[in-house]
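Complex shown without one protein chain; remaining protein chains in place.
The chains carry the letters A, B, C and D, assigned in the order they are written, with residues numbered from 1 in each.
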Amino acid sequence: MGKEFFILMKPELGLMLIIFLLLILKIWDGIKEKTTLLSIVNIVLLLNFVAGFFFNKEGTLFSGMYQTNDILVLEKSILSFGTLLISLIAWDWLKKHEHMLEFYILLLTTLLGMNFMISAGNFMMLYLGLELATIPLAALCNFDLEKLKSSEAALKMILSSAFASCILLFGISMLYGTTGTLIFSELPAHLDGGMLQMLAFIFVFIGFAFKLSVVPFHFWTADVYEGSPVAVTSYLSVISKGAIVFVFISTLINLFSTLGATWYHLLVISIVMTITAGNLFAMRQDNIKRFLAFSSITQVGYILLGLTNGTDAGSASAIYFLVVYIFSNLAAFGVVSMVSEQTGKENISDFNGFYKNNKVAGWVMALALFSLAGIPPTAGFFGKMFLVTAGAAKGNYLLLAFASLNMVVSLYYYLRVVKAIFINANENPIEKVQSSFPVKIALGICMLGVIATGFYSGIYDYIVSVIK
Amino acid sequence: MNLTLLILIPLLTAIVILTCKSLQSVRWVAFIGSMIQLGLSGMLLYAYNTERALGNTAQMLFSERHSWYAALNIEYYIGVDGISIAMILLTAFVVAAGVLISWKMEMLSKEFFFLLMLLSVGAYGFFISLDLFTMFFFLEVAVIPKFLLIGIWGSGKKEYSAMKLALMLMGGSALVLIGILGVYYNTNDGAGNHTFDILKISQQHIPISLQLYFFPVLFTGFGVFTAMFPFHTWAPDGHSSAPTAASMFLAGISMKLGGYGCLRVAMYLMPEGAHHYSWAIILVATIAIIYGAFATLMQKDLKYINAYSSVSHCGFVLLGIGMMTQTAIVGAVMQMVSHGLMTALFFGAIGMMYERTHTRQVAQLGGLLKVMPFIGVVFVIAGLCSLGLPGLSGFAAEMTVFVGSWQNPGMWHRLATILACASIVVTAVYILRAAGASVMGPIKDEHFRALKDANWNEKLASVLLLVAILAIGMAPFWLIDLVGPDSQIIMDHLTNAGGL
Amino acid sequence: MLHSKLIALVPLLPLATFLVIGLFGRKYLKNFSGILGTLSLLTAAVISFYTAYEYFFVVGKNAAGVYEQIIAFKYTWLQFSPGMSIDMGIILDPISIMMIVVVTFVSLMVHIYSMGYMHGEERYSTYYAFLSLFTFSMLGLVLASNIFQIYIFWELVGVSSFLLIGFYYDKPSAVAAAKKAFIVTRFADLGFLIGILVLAFYSGTLDFQTLIERFTTNSEYYTAVTAASFMGISALTWGLVLVFIGGAGKSAMFPLHVWLPDAMEGPTPVSALIHAATMVVAGVYLVARLFPVFALSCPPALDVVTYVGLFSSLFAAIIACTQTDIKRVLAYSTMSQIGFMMFALGISGYGGEEGLGYMASMFHLFTHAMFKALLFLGAGAVIHYVHSNEMKDMGGLRKSMPVTHITFLIACLAIAGIPPFAGFFSKEEILAAAFHSNKVVFVVAIITAAITAFYMFRLYFSIFWNKPSYAEASAGEQKVEAHGHDDHAHTDHAHEKHGEGTKTMLLPLILLGLLAIGAGFIPFGHFVSSDGKGLETEFHLMFSLAPVGLALLGILLAMWLYKRANTKPTRISEAVGGIYRAAYRKFYIDEIYLFITKKIIFNVIGKPAAWIDKNIVDGCINLSATLAENFSETLRPMQSGKVQHYAMFFFVGVLGFAVLFIYFWTN
Amino acid sequence: MIIGGAIMAVTSLKIFRAAIYLLFSLIGIAGLYFWLNYEFIAAVQIVVYVGGIVVLIIFSIFLTHHSGEDMKAPKIAQSVFAAIAAAAGFALTLTLINRHSFLVGAEKAVEPSVNNIGMQMLSTTEHGYLLPFEVISMLLLASMIGAIVIAIKIKPKA
Partner (left out) sequence: MNEIGLPQILVISVALFFIGVYGFLTRRNMITMLMSIELILNSVNINFIAFNKYLFPGKLDGLFFTVIIITIAAAEAAVAIAIIINLYRKYKSIDVEDANSMKF
């Protein structure tokens, strides 16, 4: 206990602090002015993010239930950074929302849950973190209180995730039964690859694959994304996905490394199904949020591709890609939220001739989409390339060919949107959308990231150095 | 001579363009930028020749090397040899001409010139980079601007064409990616490190069994860019829907990216594979030449005519590459340069005519030589160049290809060569048909009488290209001296690999 | 030693003129350009005469009294590979000298003539630019020291002829003719090109001297090229025959002659220069250039030359008898005469008496240039006067245009081979050579000669006699303009003022007329012969009786038929009906070609190619796209929006994975 | 009793009865815990489930149902398919379990007395479960807030 404890658990403690602060604000109900509240919150988040880079240490707490090291801290800071961006982008929406504080409380709770999940030392914590990151999120999906779709989305979210976590739990219980331990450090020793264990392992894997919306466990994604408020959607698509990916990177891979071949094949199959289905579904979407949902599914496929590498290089490329992905996807969502905020239009066809009145926003959207499609000079190109490179390391060139040819397919639907923005004619295109200062900042940061992250190799080098 | 300037100048130009307010300033900035590029490439040529004259025998001159992504052995590694310099010159000329031709682009002019500059960045970067990854990066940089250029400023079924072009080119680059990674993971500097460095790889040896897989992939990938036979269909639609400058870029530069890649990457890094598949290359090339020529015969739209003839002419490039004799390779490179200039000029002339008459249908045009002599003459000259008239660049290039191909004594190679030669007759037929019907003959439409001849910018553009064409056509030796030694290096590499 | 700078001027002057006039002509020196061109060409002509003098009488002969080839200069233009390069050079030997003299002189004549003929043309200066371009290329061709250099100028000649034929480019027929000329010759050039490739590959050089030297002496190259064979014929034969195809194309030998008659769409002086005197003999020149190889190493190829030439001459002569457009008649006669030259080369051997044919052929080339140019210019004058090419619009012109009449008559006599006119001597030599080497050839040749006499005089009579006089004949006949320029202005100009044309038009006629008379007396054999040694050509009266007699016969027949307007010709033509019609339709060659190109090439190859491209190749690509779209369309219902369906998929997925990895894909 | 209750619970068409069956099944499970002498868990089970969740459920049923009416019967195809899938899964798992030989842990049993549990739950040393405890508290808090925010009465649209 003591100083040690505070340093190690800094991110979580910070978050808890903020949450309680917000609670107090809520109860005391002193500040009426929304904007000030918002700015306070954002500042605190910023502090939390910045704090993530100072005095980090390795170590474990609570008899190995909680572990932390530089990578985990880095991952946590990435997540909190993404959350910060989201809260900036959501500014306009939140200003109108009467439950703004609750929104933040729930949001941060989920973030906290993710942090615990990432640095969990045994299955109990892992599961707890997962639920902590899920249940409030379901509530968040419902935050467009008077919108029907919103609550339907929440329903779908809660029911399917409950089902998924049931599967996960069953798997965990079986693992417990077959290995007799829940602690990660002890588990690999007990893994003998027996059939029941395999069953358990697959159940566990699927429990997480669901959260990653790997095909065929992805069906909830589109509906939930469409229904939820844009802020939540972006949070779902970026942060919670990212968290799970981090769990994969820092926990599961090492955990089940003894099941190497099966693990690899499992990933390969998921990749193939995910990329294919993601592309095929995204091709004909008209609602832009659904579209982005499916595109994010495809992206997950590529992330897994990077993970097949199984070495540090793979993890590094995955983390790097997530950083890029946060920038690009949030930029896209930012524009979408602006538009849907002010015009309520969410269809790709509504974006026809968008460029006419919104030069900057048009370019932001376009760049974001290019980055998602992996087109240079955006950072997305580098991200994808590194993933694919990592994926090819095992010498599975068929998989490589599959992935790189699917990039072309995905380019098709990204270009559909670009085409709508720039090319398609429209007699009454969307008027000029206004955006408040924080949103501008957020988008600016995103654009900076989208362009600079690729050329400036420092970030990637930093990640590598941390992982080493 | 700092090569990075070649990338920076267009980039800066593009950025400055974005900050410009008025149409005039945009134009002039673009113009000045392109002129600087032209000057740079000229200086580069000069510097290169002096270096060589001073006896610098390094394979690549002016090379720079900065580690970029150290963890993945990715470097920013650039340098030039004669071949790339030829390509850079070509790019500079076409860029300048393109900017001038699209002087009157009012609609979204800022974006237009911005994208043009971006394109040229891609081209320059591709030609100077010696690191596979960097090269691939620049290759893809050049794709999306094309999509937008065609999609926004194009004509006809532009959306279809733009999408098709973008997707097919991306497909090509996907194949390239596979090939590159395949090569990358099979390089080994003894210490087990992989490398993207072309020169290093050429020193090492990729296992033949793998070359047999990756060579066709890589070659086809680049082949798509240079409109190799079954994958050429993006070219006609793309060219014909694109705005004038974009067509010039497409046919003039980006089709050459492919040829250059085939030569510099596919052949040079996987010589055994090249030997093993040369018959296929030649087959495809010959089909492209003949079939492209005959398909052209049937076209009614001037741009389609030139597009299909480009397919046919790029066939010569592949033929030269596939024949694998030094002369043929030199010929291929010359053909790339010459075709680039010539087709740019052709598209330029067509564009000028279209801008005035608002039709590209051969049947509707006629007698333009009377009302707009300058444009008409340019058109005819471009046509003559494309049918290989001595004194114009096309002749020197094609003849070099033929002589080189004939040096390959295989019966099959001979047959291919003869067929290729035969295509020049067909070329004459369709060129003369087009010229005869559109610029010669009686004036079909009375409105034409009112039309104005080219204005200064268009004249300047055409003259630029004409000068280049004549410079090659009248005095090909300088180009040969430039390209010869380096193609000799490639050739030696191929021969050492055995096979012949 | 004659200095090469000077000779280099010969081709370069016209080039300079072309550039100057081409660039500034339209604007600045509109009418001055004619004079400029003429002057520069005059200089060139003077230089070439001077060169000829220098060469033949001062420096040309070496100690052994043999005219040797002099390489005036040579510059590497395009280095293919060590040893094989295109050089720009100037070779001086008897035939090249003879050619530059002919070219410069005739061209000069045409320049002068055109000043009157093309006067008031809208594109006057352009016309002169093209003329200079052509002269330049022709000179480059004849002076070429490198087979590829010849090919280069060959193409240039072709294109300038294209430009000149299509000079009245707003006349569809002219454009069509120009296209036809270019494409047909281009097709022949294909043969030439491949021939060059073959020869170059085996000889390892493109330089004439080296090439000839390697193929005639018994070198390893020679063995290689004769050893290699394709379809049982040695590579050398292939090469030479292919090269000859190129020559045949330019020289309008059967079956590649179809472009020549149509080429008459161009301005008449152009026809005189290009399609009578100079360009069309390029083929002959080419064969002559490679003659040692033909003669010494490859007789079979030479036989091909013989028979093609022979047949063409007869064939053309027959057609010529039936044509009514005077220029076409002349065109066919040209073809026929070139046929003479060809088979003369074909039957010739190398060196000494054997080489008579060679010398004769060159001689005929020389004289023919003179009188054929004269004929064309005369015809030009006539057309200029009556504004029509058709015989029926003419007749009885001898009064109204005396000079033309006389000169034309001289030319006709010359071509008919009546002594002492130029044609007589050269033709006699040819016949003699034929007589010595091959009787069949001789018989055909002599018949052809007779027919020649007949149709030439048919032409002559129906132009200048036939009707009483032009005045009433053409009363009220206002013919459609042959050329682009203004009708009335020109008619006045033609009739009232000068009668038969300006001085500039008459002067060349007279000069050429004199040459047509005198050229025959040049002891040609002393200068030009197959092996460079002087060749004494003795002349026996007895031998020449037969040809001359036959020629006279032909003339009398023509006189009987055409001197006065009457119905004999029509009656005869009806009598021979079919043949006449066939000949009149030029034996349907054009139709056949048309069928092949239009029907076969376009419909059988072109259309399918385009169709395949649009539907199959492109179809596949589009198909893949549509497939993907449809597939995604069919998949969409899976996303039914019902949680339980999702859960169902989910659960099935779980079971599937479990089964797959537990039972099937275990490691 | 457990199984029976469960089956009835998922099949009965009267939602209210279904809830009651569920109650039975849960109580049965509690009994099982007793029998395994894990009294603490049994207690928790009864308190939380029987006392909490089921009541909650029943309330919500009252809120959302005019009592006594039948629910719509599930679609035949769907239920058949689900039955097959479930059965398949059941079979699969059982076979695997039977195949699997469970290894028995050697160490001596810890007495699962309330005392022990309490000690461990709040200790941070070895076998200490303080952290999960905390986290759960956060979770409960959050879900409470969420539930309130969502379920709070908004003006029903006319």
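Heads up, the rule we're going with is that a contact is a pair of C-beta atoms (placed from the backbone, for glycine too) under 8 Å apart; a residue touches a chain by one contact, two chains touch by 3 or more.
All figures in this text were calculated on a predicted structure; none of them were measured in a lab.
Colleague: With touch defined as in the header, list the contact partners of the absent chain among those displayed.
Modeller: Output: missing chain touches A, C, D.
Colleague: One chain is left out of this view; which of A:139, A:249, A:322 or A:338 touches it in the full complex?
Modeller: Residue touching the chain left out of view: A:139.
Colleague: Please identify, in ascending order, the residues of chain D that touch the omitted chain?
Modeller: 2-3, 6-7, 9-11, 15, 18-19, 22, 25-26, 29, 32-33, 35-36, 38, 40-41, 44-45, 48-49, 52-53, 56-57, 60-61, 63-65, 71-72, 74, 78-79, 81-83, 85-87, 89-90, 93-94, 97-98, 102-110, 112, 116-117, 120-121, 127, 129, 132, 136, 139-140, 143-144, 146-148, 150-151, 154, 156
Colleague: What does the interface between chain C and the hidden chain look like in terms of residue numbers?
Modeller: 636-637, 639-644, 647-648, 651
Colleague: Going by the touch rule given at the top, which residues of chain A touch the chain that is not shown?
Modeller: Contacting residues on chain A, toward the hidden partner: 123-124, 127-128, 131, 135-136, 138-139, 142, 145, 148-149, 151-156, 158-159, 162-163, 166, 169-170, 172-174, 176-177, 180-182, 222-223, 226-227, 290.
FYI, only the chains that are shown with their structure count from here on.
Colleague: Based on mean C-alpha positions, I'd like to know which chain lies farthest from chain B.
Modeller: For chain B, the chain whose C-alpha mean is farthest off is D.
Colleague: Using Cα averages as centroids, what's the distance between chain A and chain D in whole Å?
Modeller: 30
Colleague: When the C-alpha atoms of chain C and chain D are each averaged to a single point, how far apart are the two points in Å?
Modeller: Computed from C-alpha means, the inter-chain centre distance equals 102 Å.
Colleague: Approximately how many whole Å separate the CA-defined centres of chain B and chain C?
Modeller: 37
Colleague: At which residue positions does chain C touch at least two other chains?
Modeller: Answer for chain C, listing residues that touch two or more other chains: 625, 652, 654, 658, 662.
Colleague: Mind pulling the residue numbers of chain D that touch at least two other chains?
Modeller: Only 92, 96 qualify.
Colleague: Pairs of chains that touch, anyone?
Modeller: A-B, A-C, A-D, B-C, C-D
Colleague: Can you list the residues on chain A that touch chain B in the complex?
Modeller: Residues of chain A touching chain B: 313, 316, 370, 375-377, 381-382, 385-386, 388-389, 392-393, 395, 397, 400-401, 404-405, 407-408, 411-412, 415, 418-419, 422-424, 457, 460-461, 464.
Colleague: Show which residues of chain B lie in contact with chain A when the two form their complex.
Modeller: It comes out as residues 68-72, 133, 136-138, 140-141, 143-144, 147-148, 151-152, 158-159, 162-163, 166-167, 170-171, 174-175, 177-178, 181-182, 184-185, 213, 217.
Colleague: Quick check on the complex: what are the chain A residues that touch chain D?
Modeller: 1, 16, 19, 61-63, 65-66, 99, 102, 105-106, 109, 112-113, 116, 124-125, 128-129, 131-132, 135-136, 138-140, 142-143, 145-146, 151, 154, 177-178, 180, 194-196, 199
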